[in-house]
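The structure is given below, and queries will be raised subsequently.
One chain of protein is taken out of this complex; the other chains stay put.
Going in written order, the chains are labelled A and B, and every chain counts its residues from 1.
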Amino acid sequence: MAGLTAAVRLAEAGLRVVTVAKGLGSLRLAPATVDILGYAPGRVDSPASALPGFVAAHPHHPYAAITPGVLADSLRWLAEHVQAYAYVGDASANMLLSTAIGVPRPSAVVPETMAGGDIRSLRSVAIAGLRALKDFHPALAAENLRAAAAADGMAIEARPVMLSPPTDGEADVGTLGFARRFEDAGFRRAFAAELRAALRDEQAVGIPAVLGFDQVRSVWTELQEAIGRPVFEIPTMPPSVPGMRLARALQERLRRAGGRFVLGAEAVGPEIRDGKLAGVRIRAGNRETARLARWVVLATGGLASGGIQVDLGGTATEPALGLPVFGPGPGEPAFLPGYLGEHPMGTVGLRVDGRLRPVGQDGEPVRPNLVAAGAVIGGARPWREKSGDGISLSTGYLAAGTILEDAG
Amino acid sequence: MSDEPAFDFIRDSLDHCVKCTICETACPVANATPLFPGPKYVGPQAERFRTPGSSVDSSLDYCSGCGICSQACPQGVHVAEINSRARATMKQQRRMPLRDHLLSRPSVEGRLATPVAPLANFVLSNRIFRLLAERTLGIHRNAPLPTFAGRTFQRWARRHRPAAGTREVVYFHGCSANYFQPELAEMTVAVLEHNGFRVLVPPQDCCGLPLQSNGIFDTARSYVRRLVGNLAPYARAGNQIVATSTSCGLMLKREAIEILGIEDDDLRVVSEHTYDICEFLADLDAAGQLRTDFTAVPLTVTYHAPCQQQGHGIGKPALDLLGLVPELKVIELDRACCGIAGTYGIKREKYDIAMKVGQPLFDDITSSAADLSVCDSETCRWQITHATGQQSVHPVEVLHRAYGLG
Partner (left out) sequence: MTSAAISSAQAAGQPARPGRADGRIDCEVLVIGGGSTGAGVARDAAMRGFSTVLVERADMATGTTGRFHGLLHSGGRYVVKDPKAAEECIGENIILRRIADDTIEDTGGLFVTTPIDDPGYADKFIQGCKATGIEVQEIGVGEALRREPRLNPRISRALVVPDATVDAWKMVWSCVRSARQYGATVLPYHEVISVIRDGSRVAGAVVRGPDGELRIRAEVVINAAGAWAGKIAAMAGCEVNVRPGKGIMVATNHRLVNTVVNRCEMPADGDILVPIRTVSVIGTTDTLVDDPDDWPITRQEIDEMLTAGENLVPGFRESRTLRVWGGVRPLFQDSGPAETRDVTRAHAVLDHRARDGVEAFLTITGGKFCTYRLMAQDAVDAACGVLGTSRPCRTADEALPDSGEQRFYRIGSRLAGRERTLHDEQLICECELVRRGALEDAMARRGAASLDDIRRALRLGMGPCQGGFCTYRATGILHQQTNLSAVAANRALLEFLQERWKGVHPLLHGDQLRQAWLDDWIFQGVLDVEHLPLADQERARV
């Protein structure tokens, strides 16, 4: 998300942009909700209100570089750049949306197909599963949702419903397989009929997020009309269809803006000429070449993406450009014995200045023409905080902003 | 010199797999048919259950070998290469169909058929023969097969007086240009000469790619050795080697090492000096050394980057080159695969899958209302023309026209 956001913004501003990617990014795995801040550590109702205090308590957090204005601009930017459907919500209030296991999760900006699942405004829902989809268990989700909402002082009826729409006899259809099927009118008719027959007087229906790719808006609208009540998508484990919608949207925008995408090439080091960062050394196939550029955006991701790596001895490195990494060193405790503990290694990553330029131990930018965005920046615990996409989007947006300022 | 590397870095790359499913989202075959369980499954996942010489999952055969999974994998798992090797093992455990032997030796067929090209072409296009071939050999009756040119590029090259150039470059033309489309190779020479190169065409034969993709590894290896034996002296002398068959170029750049596991100094030096022709010309342009005396070509063309071209990991240099041609409108298509995947889509049991895989691309081409399709791989061009009726050319052919050389 961070890399694509920066690339698209720069390309649309008229710069020549080349995006080099070792592989396709993790956006395809992401739920594609934009979570700004969900827990700090208590549950956050309003990210906009909570952020200043949060940043004050976490001065090395990536949000320290993000002003409310930049955050709002980046959210608006995203909404404008996704054609498939609208993104709704803003930083002022978190919705509470059920996860696939029934936990109400705070999320600020979400696709319109998910927003109807905000339990703050629901009394009774049906949670519909698809028999051939092993990644969604409506009975467990419904029971958990009831219990969790009750613990929160909200009374919600949640009833699980299991549907068996036609799958040509395939018992193991994944999210992608269903998303494709939902783009077929015959399948949709059969599904809607079965769902309609299974419903009682529930206000709304939650279903796993598989309502098509590019056609999601019409699929969703048609389904709601067919059953006469709102339908909300619930994000799933990878592969994530909403993530793919977002990835395709941004990739398409990059292409249209003339940006180039080089897939299957790995950044292996900085290209230094006359003591300055002149580009990046890239390895593809059996050759290493230099890609020259005036500015470089590093958005290779964090520990999950390999943008930051830790070796057997416990030393953390940033393999693409060899930048200084901040985090526990060799011999220092990295992980706690409790699975859900706050592991010291969790915040490992680069440190950046207010313009997102990576800094060294002295706090000074390593290169004036280098910015970083996304999970490669340390200081955050994105999944505990529920801040991952908010960080990626806003830092990607700002990284481009920094370069556009320099470009004049 | 062993044929299997002591440290099997391809199999060991399965360790990088974190089951993220990104490869599955990108695989054009898995997304077109449930017969193929997907790259994550047949690659790093199933590999943990295989032992040397034993590959028990036949669904693996539906892998088209397009290589998109390896490109898409952000962790660096050599998915396609793991699949290729497992498939070769599996095929060796069973009887190899005659069809696969036939389809993997275009140079042999080329040599035999060129003197009798009109007859050969008649037979290959004859409905009855094709029905028979489908029933007996398993080559789908509608599969796009090339036509023999009746002459070879090599013969032309032997007779051609090379222009005096300031620099030399070696041309690896491949079987397709030699037997099916020598005019493409002639145009390539012309374009290079126009840019001041003296084009060397050493004796050369098939790179073995079709043998490799059909799992006939030992013969493939001998083909590779023979070819790099011819090309290595030039590479050692510092010459660059350009290829217009993007898939054959990839074979020398990477696949012969990764899939066939050949450890060979000749191969290593050749692979380091091999360039896709568009890569080569775009690099020249980036260095300010490409002649840009193009005349206008007022056409609208679509450009499809074949999976094999994407496998080079160089982006789409053809786009940059086409962008230099005045008045040429280029529509960049964004579809993964045309489906043919070399010899995959020719096979009876895979033809329908291949056509389904390529359908989005075909639809894009048809709805674009462009004048021409541009694509770097010959097999893809045949598939595109077969499916859409649209003529399809290599980017070099456009440059040739724009330079006014034809």
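Observations on the model:
The definition used in the following text is that contacts are C-beta pairs under 8 Å (C-beta built on N, C-alpha and C of every residue); 3 or more make two chains touch, one makes a residue touch a chain.
This one's a predicted model, so the numbers in the text were calculated from it and none came from an experiment.
Among A:T175, A:T236, A:Q251 or A:T402, only A:T236 touches the chain left out of the display. Considering the whole complex, the residue from A:A13, A:A278 or A:V310 that touches the absent chain is A:V310. Of the options A:V18, A:A48 or A:A147, the residue whose C-beta touches the omitted chain is A:A147. Contact with the chain that does not appear here is found for just one residue of B:Q75, B:S104, B:N214 or B:S373, B:Q75. The chain not shown here touches chain B at positions 4, 6-8, 11-12, 14-20, 34, 37, 40-41, 44-52, 54, 56-59, 75. On the side of chain A, the interface with the absent chain consists of residues 29, 31, 99-105, 132, 134-137, 139-140, 143-144, 147-148, 151, 169-172, 235-238, 302-306, 309-312, 314, 334-340, 345, 382-384, 386, 388, using the contact rule stated above.
Assume only the chains that are shown with their structure count from here on.
Between the Cα centres of chain A and chain B there is a gap of 36 Å.
Chain B meets chain A in the complex at residues 18, 20-22, 24-26, 31, 34, 70-76, 250, 253-254, 257, 268, 271-272, 310-316, 319-320, 332, 334.
In the complex of the two chains, the chain A residues touching chain B come out as 18, 21-26, 28-29, 168, 170, 174, 176-177, 180, 238-239, 244, 251-252, 255, 260-266, 284-287, 304-306.
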